[in-house]
Each structure stands twice: as C-alpha cells, then as structure tokens.
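The structure under discussion appears below in the form of structure tokens.
Of the protein chains in this complex, all but one are displayed in their positions.
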Amino acid sequence: MNFQLPKYKQPNFDQEPFLSAPDARIVVIEIDGVAPEHYHALSIYPEYFKINGEWILASESRMDGVPVLKTDGTIQVVEFRNLRVGDKVIVGRTEDASEGIYIYAKGFSSNDTNSDLFAFRSGRSRETAYSMDYDKLYKLLIHERNNGYIVWVLGPAVVFDFDSRQALSALISNGYAHAILAGNAMATHDLEAALFGTALGQNTYNQQSPPNAHYHHLDLINKARQAGSLELLLEKETIREGVVYSAITNNVPMVLAGSIRDDGPLPPVIADVYQAQDEMRKHTRRATTIICLATQLHTIATGNMTPAYTRKDGEIRPVYIYCVDIAEFAVNKLKDRGSLEVTTLVTNVQDFLVHLKNNLVSP
Amino acid sequence: MNFQLPKYKQPNFDQEPFLSAPDARIVVIEIDGVAPEHYHALSIYPEYFKINGEWILASESRMDGVPVLKTDGTIQVVEFRNLRVGDKVIVGRTEDASEGIYIYAKGFSSNDTNSDLFAFRSGRSRETAYSMDYDKLYKLLIHERNNGYIVWVLGPAVVFDFDSRQALSALISNGYAHAILAGNAMATHDLEAALFGTALGQNTYNQQSPPNAHYHHLDLINKARQAGSLELLLEKETIREGVVYSAITNNVPMVLAGSIRDDGPLPPVIADVYQAQDEMRKHTRRATTIICLATQLHTIATGNMTPAYTRKDGEIRPVYIYCVDIAEFAVNKLKDRGSLEVTTLVTNVQDFLVHLKNNLVSP
Amino acid sequence: MNFQLPKYKQPNFDQEPFLSAPDARIVVIEIDGVAPEHYHALSIYPEYFKINGEWILASESRMDGVPVLKTDGTIQVVEFRNLRVGDKVIVGRTEDASEGIYIYAKGFSSNDTNSDLFAFRSGRSRETAYSMDYDKLYKLLIHERNNGYIVWVLGPAVVFDFDSRQALSALISNGYAHAILAGNAMATHDLEAALFGTALGQNTYNQQSPPNAHYHHLDLINKARQAGSLELLLEKETIREGVVYSAITNNVPMVLAGSIRDDGPLPPVIADVYQAQDEMRKHTRRATTIICLATQLHTIATGNMTPAYTRKDGEIRPVYIYCVDIAEFAVNKLKDRGSLEVTTLVTNVQDFLVHLKNNLVSP
Partner (left out) sequence: MNFQLPKYKQPNFDQEPFLSAPDARIVVIEIDGVAPEHYHALSIYPEYFKINGEWILASESRMDGVPVLKTDGTIQVVEFRNLRVGDKVIVGRTEDASEGIYIYAKGFSSNDTNSDLFAFRSGRSRETAYSMDYDKLYKLLIHERNNGYIVWVLGPAVVFDFDSRQALSALISNGYAHAILAGNAMATHDLEAALFGTALGQNTYNQQSPPNAHYHHLDLINKARQAGSLELLLEKETIREGVVYSAITNNVPMVLAGSIRDDGPLPPVIADVYQAQDEMRKHTRRATTIICLATQLHTIATGNMTPAYTRKDGEIRPVYIYCVDIAEFAVNKLKDRGSLEVTTLVTNVQDFLVHLKNNLVSP
C-alpha cells in the first residue's frame, strides 16, 4: 500500500461558538521590533482569526511568531524582530474562539494514519520498536520525492563515516532532498572528506589519522575562501562526490548558518544568525517532510519555525518531522513541543542513512 | 579479500630473561575457596609459568582467576570459589619472568590486522566511522561460521523490534551462532512475541498495547512453567519462529542466567549465579568471536571470563569481542579492561542486527 | 513546616458497584509454581477482593504477584515460584469490582502533597528544577528516621568517591538507614577503600592507581573469605569506617544479592537470585521510603517488589521511592511502572549524597 496523505477537515464555522464569537482585536505597532501588550503568539497548529466576521486561517504558522493582518486581508506570522511600526497585530491569549482566535489541533486526526502513535509518545526510547517507523518513512519519502518538499537538517556527524556519507549523497542525487539546512562544520568536513579522505583529520573509512591531518579542515576552508564559493572550489579541486557536490549539482539549496564554534568560515556561511533564520524559514515554509540528523542546534532551530501543517497545491496537509539522534534527551527536546507529527528514532545516524539508501536507492 | 587470522608468535624462551628466570613459586591451598598470600591473578593475555625449568602456557585464561598446577602438568585457571584444599597455586605478582611468570600481551601484534585500532581506542564514540568495522565483522563472521565458535550475549532489547528479532533469528538459523548467553527476560519476551506478537506488552511492529497485554509475559512464563521446558512449550503452543525457536531447532545451546529482576522464571533459568558463571564459561572457553548486544550485566560478566586468545585446533588465535550499545558509557565499561580485540559500536542494536542480516543472509 | 503524611481514604464499599459485585472467583493450585488460567496479578496499588461478601485488602502488594487466600482469611501476595499445590488463587483480570476485584489507585490523592507532580512526570530530566525535591526529601527523611523504615538500594558508585562514601556512612551512623540492598561490588569496594584507600584500584581521593592496585579488590575478597564473615573481617583488619562498618555497627541489615558479574564473592553474598529476592522483599515489605542510587539492576529488582503503599502501625500510608541516576533512561525505567510516588533525580549520586549529609547530619 502506498502512502496516503490524511485529509484536512476544516472546522465548521457555521455553528457555535464560532457564530457569536467577536472579531479578533487588533493593535497597531508603535515601536519597531516590539509587540503590543497581550499580543497573540502562534502555536504549531492551524489558527483561525475572526476578521470582519469571517474566520481566516493564518497563511502559515511559526511557533511564538506574531499574527499580523496585512492590507490584502491575509494574516502573516512575523517574528518580533521583524515587526514594523504600523503593523496590525492580533492580540488575545485564548484559543477557543472567545476572543476571535481559534487554535485547531485536530484537523487531521480522523484519518490520521499516525494517530495511534499518540499513546506512546512519552515512551519512545532506544527500546522502541522502529520497524514500522522505518517502513512508513520509506513510503513517505517515495511519495514526497515527487509530491512534497523534503528538508534535511544535518549535523556534521552525517559525513564522518564512509558508508553513511555515500548513502546521504546518493539520496540527494536520487531526488530525496529539496533543501539542506546545516552549519559550517557539515559542509567543511564533507569537502574535507572529498579532498583528503578525512573528516576532522580522521579517515572516514580506516579510522587512521595521517600526519598533520588536523590541518585538513583548515586547509579546506582556506582553499574555499580563496576560491570564493563552493561551486568554484568544486571545479578548482575537481571534487566529484559527496554531500555538497550532490546538492550543488542537483540544485538542492543549502542554507549554512554560522555559529560561534566555526572555524573559517566557508564562503556561503551566514554570519548573522537572524538572517540565517530568515533563510531557513524560506524552506521550512515549503517543507512537507523534515529529517533532522544528529544536531541539537539546527534541529531545535528548525523545529521552532516549523508548523504542524503546510499548504501544498492549495491543500492543507501535515508536515512530517523525523528526528534521529543517539540520545533520548536530544530527541525529546524536539518532541516536547507537542507536535503529533514528530517521529523520533534513537539510533546512530550512520545506520539510519544506510538503511534509507538500501531501501530507496537502487544499486 | 577474505578474513585472515593473525598468526600467534610464541615468545623465544631460549634467551634472557627467560633462561635465568627461577621457577614459579607454588603454595598449597589450606582452606577451600581461599587463595594463599600473594597468589597470582591472571590477565586476559597468554601467561607462561616456569615449572621445572620449562615455560608452560596456562591452558586458558580468565581475568582475576588463579593459576593452579595440575598433576598432569597443565596449568588451569580457577575462580576463588572453586579452589580446593590441596590445589597448587602459583604465587607472585610480577609479569616480566623475574618470578617465573610471564605475561605476553603482544603475541598477535606483528600481523594483527587490528593493530591500527590501538591509537583510537580512547576516542571511540557515536561519531566514530564504523564502515570498516562492519566490513571486517561481515568477513570475520563468514570465517567463524565454519571455523570458529560464535557466542552471542543478548539483552532483551534484541527482541523488542520486529525486524531485528527476525534478523537475529535468521542469523541463528543460518549458522552464525554457536552459543547464546542471556537472561530470563530475553527468552521471555522472545517467546511472548512468538505467542502474542508483543514484547513486554507492546506489539513489536505496530507499537500498540492491546488491553491486558501487560499479562502477556506473565502468561508466557506461566505456560512455560506448566510445560516444564522450553522445548515442550514450543511444541505445545506450536511456536515456529523467533530467537529461542531458532536456537533450539538448530541445537544452539542457550545459557539463561538468573537475576534479581526476574519474573517467574522460565524453567531453564539458572538460579545460582555462580553456577550460571560456570555454565557461561564453558562457552567463553571455546569462543573465538563474541558479540554482546545491549546488556551491561551479561556483557561485563562475559568480558570478565573471556581471555584475549583461545586454542582452536591446536593453534592459538585471538578472540574477537564486539560490544554494541547505544551508550558510550556502557561500551567503555568493557573496553576499559584493556583488550586490544574489543571493538565497540555505539548504535541501536536494532539497526546493527538488520545490517548483519542484510549482509550475511541471502533473502 | 514538618513533613505531613497524607491520609489514606478507604473506598466506600457501602455503595455500588461494590454492593452488587460478586465474590472473587478462586481456583486451587494443582502444580507447584504454576498459576491457574486467568490468575490475577497484582499492581503496585492497594487491591481489594470480595470474599464471602466482604471486601478484603490484600495484606500487601507486589507487582505481578498472585493473590492467595489463606485459611486465616488474609490475602497474601505470592510469586509464581512460591505457589504451592492447594493454594487458593484469585482469578480475574478486571479491576472495577465487576469480578470482585478492585484496584484503588487514588487512596492518597486528595491530601497528597505530591499530587502536583503528576503533570510533570513525563518531563523530568537533567533540566528539571530539583530544589523542592531536595527540600521535601530532607523533611521526609527526618520524619522517617524515627517513624518509618528507610531502605537504601546501592550501586558500587556510591563508594568510589571519598566525600560521598563518608557522607553515606555518616547518614547510616545517624539513623537514616534501616536496611541496605546491594550487591557484591558495593560491599567489596567499600571495604577495599577502608583497607587500601582505593576502589577498584583507584584512590578514592587523589585518583591515583598505585602499582598492583588492581589486586586490591581481589585481596579484600580473599581476606573476607578467609575471615569467614564481614564481622570477623572488620575485627581482624581493624576496619573502623565506611558503609559496611557503619551498617554492621548500627545493626542495619544488608542484603547482598549475587550477580554473574561477581568476583569472589564475599561470604554473605546470596548466590541464588530468587532466595535473594525473598530476602530483599522482607525489607521492601516494611519499607516506607526507598532511595535507589546508581544501580539499574537492584533498582528495578526493588521497584518490582515494592508497592505504592504499606501498613505502618496499623495505618495505610504511601511508600516514597527516590531514584537517582545520571542517565534519564535509567530513572525512567523505574518511573514507567506508573507509580505516583517515584521521584527521580538526574544527577551524580556523589553530589546527591553530600547534599544529604550537609542537610541532615550535624558536623
């Protein structure tokens, strides 16, 4: 059986409490970047606001973002720092329509193929049986490859091992990635592996550390800075394999966000973290499935800006999030946000990636 | 390239310090179960003792065991509790031949295909590149299947998941196991899965907990106690798959050691832990490769009694130990014993088992 | 404010569904150690059984134990292995009185000072705020010292460090322990520290490993076996401090349960794990507070046999369980049993013990 998207069921606004609910209250911004008292902050769920007697779904959501009514009648969700004087912000902190605000957490639940997961959420650990989760993910990715927007969120550990780096590259080359969110380290060590065979100085296959190999990542960064861009670096050094190579040659956009841990950095790394958030959100807005591997920083950053649903081809559909990490604490951090659609797997991402390649990419 | 066993190089006893070394000193036991002052305790390495001018290799080793000279001239390694009045114990705590005792840690090192691992031992973690380790293990197991003695040490988590339980059963049925060391829980939940589809009440595939499923493992144990043996249980309940079924039908001996955590227990579980040690040691004595999965208790117990070498067909060869667990702390516990031959993988045993099946068992 | 025990409120059996409920069904055992079909297994909560029209509270509880009606009219809870031919076992797997069986999970809830914990149970982690838990525990222990029965469940790590070993010894000497459940390793390394200053060969204060210190624990065990008992060992070696010393001199009983990991063992260690369970249960039956430190094996074994309530001086009162471990996975194992009364702290037991001593023992 192929993957079936659950249908979204719109609330029936032709009944109470919706009919007699008041319009949502609106306050105009007076200081750039500062919300008014009692501003509303969004959840990850679809939220409807009553405007001139009509219930309008926010164009999207973003946890802790602020709803702003635009002149075209749409409701956009804006981060504090992006609020501007004159913006019309919806205020109110109820969710039951009594202030014209309605949070709708159960839009997919009747047909939700994942609804049975709910009872077990709190118990997922290294000892959870993952066979079904793998099988569902394989079907989901085959569906999303052509009908969705798959975003990968990658920590550097995905390129430390030979087989898993190959597996990830193959998945990208075979259409299973539409965008990549990562940092300086993932790209650096992937290119280091392409050029020197090492990641952070250690060979990705034989585990050996050649003499002066601790210079490899610095040399790679220096060469990239000299080349001026990753595209020029690939050309100049004739790099023909790896995650960065597969992404660039398959036109898969990469957002590389800077962090205070960075050496270098590589040319395309975004130094300003809030600008980086804006670039990341361009992809999480379109995302239908997100796969987060071995990075707390980027996973939580992505989770913060990803709603439980998205619009795709005019339809409202769930966003599926997978989070894979070897530590329960790390995956629970994301799960605690309360999304039904986060599936966590507690394992080594190396094995996870090889399983995906084995099941999705023909040899 | 197939797997090549490293050759053991005997020390050259025709030179100093061996020639002028004294005979090892021997003291006779006076109290059952109590060693004399300054008794020698063995390491995991080959140890030679000078007896009547001749260097004799202990018949085997067992960390912290005591060397006893037998009337047939062999040196057996005996646990404290098994020492008997009249036993001739070798005393001395040096290892450099100066007291007629020589510990030989480098017998395999010149040809040792693993010798390059040494430098990285302290650094193995979730981020170690495991591709080479997997490849070596596949080759090793193909070799050992017919030429060695493969012992599996199993925690209950190996049967909690559908795919990995199937994978392990297939490995056993295809000759990749010569003995199994485990506890009451592993066998109980495997048989629970065979009979009810659940492990500790949760379905191994769909993760659901049917009503009253927390009775399943108790009912299974009760049925087994009624049947009187696992063999009779399999017959009575027509169980035709799983780890226990595969082991029994393929004549793979299982030692099930009791613990204070046990419900029941199942009929063959050994209540006396020191008797259980004796039964386990019968297999570790013969073991050429040991694979420990997701159990600290049984892994450390097994590690304690397993030397770095064994005799097989008259030859001295290394014993390979693999330890797979999702926690660095757990695998380091075993590694800290100082054996060069322990290879640790930090991952979920579910994925590990499926990889092994994919690479070793034809579909 | 001092510690206040919550009051137990008996169910009102003078109303439905209790009045019209049938008597519980009873089946007589026909094979030693085997329960009848549909036997009832107990939970951790108070359970009432209707016998001859009267609702009788089981004399105690023990998760997964079987209720047996005795000739004196009491209901005892018996492990499978202890069932004997002729025992009258209550059968039925409902809990709502419809088969004469009633599980009563809310006996303490109205006055329960811990009831607010419930909402946060699933979220306890290294990041939980523990200040209140510490404060409550200090008050609780002051109350229990004279009015309760405090059982400590100890992994060997409690004696690896100088300050925490001193702290634990002081708590015992000052009346804060009524029984100790542990294994061979805890007692061995405590006595090793007393005699040699090391635990598993490493100095408990300066972290150094003297030459041949890996013999220390073996020598200690050997001396104890020679002495014949721990009491004689203390005398012979003039040991005057430590956990074992404090327990023995203050008449705090210790149950040392054997495991397959053991060296030796020490004289009082119980080789048969089911006999060890019986000895442990003698103390958990009386326990009013249990503190489990850094041992999964003994903690889960103890948790399995400890109910949520006990009778103390004719009153029914809660049993408080504390579980302290550095790994969320370990503490969650116990918490998953569903007891409201388990309080988990994710930290190093060294710091926990020093805090307790600082707050409970005057310098």
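The first chain written gets the first letter, and so on, giving A, B and C; residue counts start at 1 in each chain.
One rule holds in what follows: a contact is a pair of C-beta atoms (placed from the backbone, for glycine too) under 8 Å apart; a residue touches a chain by one contact, two chains touch by 3 or more.
Because the structure is a prediction, the values reported are computed rather than measured.
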Option from C:F80, C:F108 or C:Y130 whose C-beta touches the chain left out: C:Y130
Residue among B:P17, B:G53, B:G73 or B:G123 touching the omitted chain: B:G123
Given A:A276, A:A308 or A:I321, the one touching the chain that is not displayed: A:A276
Per the touch definition above, residue among A:I221, A:C323 or A:L360 touching the missing chain: A:I221
Residues in subunit B touching the chain absent from view: 122-123, 125-126, 328-329, 332, 336
Missing-partner contacts on subunit C, residue numbers: 116-117, 119-120, 126-132, 134, 157, 160-164, 199, 202-209, 326, 346-348, 350-352, 354-355, 358
Contacts of subunit A with the absent chain, listed as residue ranges: 31, 33-35, 39, 41, 64, 80-81, 93, 212, 215, 218, 221-222, 225-226, 257-265, 271-277, 280, 296-298, 300-301, 304, 327, 329
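Following the convention adopted for this analysis, only the chains that are shown with their structure count from here on.
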Chain copies touching (subunit A, subunit B) - same or different residues, decided at half shared: same
For subunit A paired with subunit B, centre-to-centre distance based on mean C-alpha positions, whole Å: 43
Distance between chain centroids, defined by C-alpha means - subunit B, subunit C (Å): 31
For subunit C, residues contacting two or more additional chains: 329
